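A protein chain is absent from this complex, but the other protein chains hold their places.
The block that comes next holds chain A.
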Amino acid sequence: MRPFSYERAHDLASAIRAASHQADAPLHAPIQFLAGGTTLLDLMKIDVMRPDRVIDINPLEKTFSEITVTPMGLRLGALARMSAVAHHPAVEREYPVVSQALKLGASAQLRNMASLGGNVLQRTRCSYFRDTSWHECNKRDPGSGCAALQGLNRKHAILGTSEHCIATYPGDFAQALIALDAAVEIAGAKGNREVPFRTLHKLPGDTPHIETSLATGEIIVSFHIPAGAYARRSLYLKVRDRESYEFASASAAVALDLADGVVREARIALGGVATIPWRAVEAEDVLKGTMLDEVRARVAAEAAFAGARTFGGNDFKPELGRRTLVRALLEAAALEIR
């Protein structure tokens, strides 16, 4: 960790003002916002992030942590803690995929600290990114190369990769958001804007160090999940090497609107396998208007992973991902909805 100055934000506007006008992409900027701290402090201790100034936005928690459930949908303040949302009775009942994705993330201690806004911005677990003694990492040091391409890449992505980066997006909650067509409200120097959540994360392409469409000084203030007939028949399936405190080897967020076994609408997102929160539109299209059974689920899963590319250590992931999606679809179809 390097020396840095710490200040507490008293209002949103001044926090944004302080952090605007930085040249670097937000995740490398010398001024960083601190919410739960579960990613930022970690990365500062291991010298991956080296901000000069840390602005603690937790004093704003009261204003930005509301959980509101209306017939129109679900609004979640960005400073709400993971645990608060995960165990909110209406969220558990009306949006099971949201609650489950949050409950299956991290550990109880981390969930009590981590904010929703920070959660969707959490950074990859790629070992080569997290250890500065590896010189090659385009995400950490643009243009330096990617050690994972030829290195140990069991945990790495198979969807949305580029020749510059194959780091996996590690989160769970974002899969629920993207499956349910959530919007994200962002505050910045020029006021607030609301954009589809799917536009927040950016594919690595040849700029893997630019991970989101956030401009410098911008802060996520809330998420809005529209109501949908599929939301109650939803689940998050996380397949991993141990029972808890472990990132997904493959995961699936699935929401289904079924009528007599026929799919009126399906929403599918995949985790643990892609560089960004991954919406599997091709799989959704395969299912629409069909009877959901084992064979159809398998066809959808094939479609979801048609574009997968593997790198040695993760050669098993397309098959694991397909099986995960098939299992999630069949389990969602079998749910009893009251």
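Following the convention adopted for this analysis, contacts are C-beta pairs under 8 Å (C-beta built on N, C-alpha and C of every residue); 3 or more make two chains touch, one makes a residue touch a chain; residues count from 1.
We adopt the following convention: contacts and distances are computed from a predicted model.
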| task | One chain of this complex is missing from the view, so tell me which of "Xanthine dehydrogenase family protein molybdopterin-binding subunit", "YwgA family protein", "Phenylacetate-CoA oxygenase subunit PaaI" or "ABC-type multidrug transport system, ATPase and permease component" is its UniProt name. | result | "Xanthine dehydrogenase family protein molybdopterin-binding subunit"
| Given A:Asn58, A:Ser127 or A:Ser213, the one touching the chain that is not displayed | A:Ser127
| message | For the chain left out of this view, which of A:Leu41, A:Ile67 or A:Leu152 touches it? | response | A:Leu152
| note | Those residues of chain A that touch the unshown chain are 1-3, 46-47, 107, 125, 127-128, 131, 133, 147, 150-152, 239-246, 249-250, 316, 319-320, 323-324, 326-327
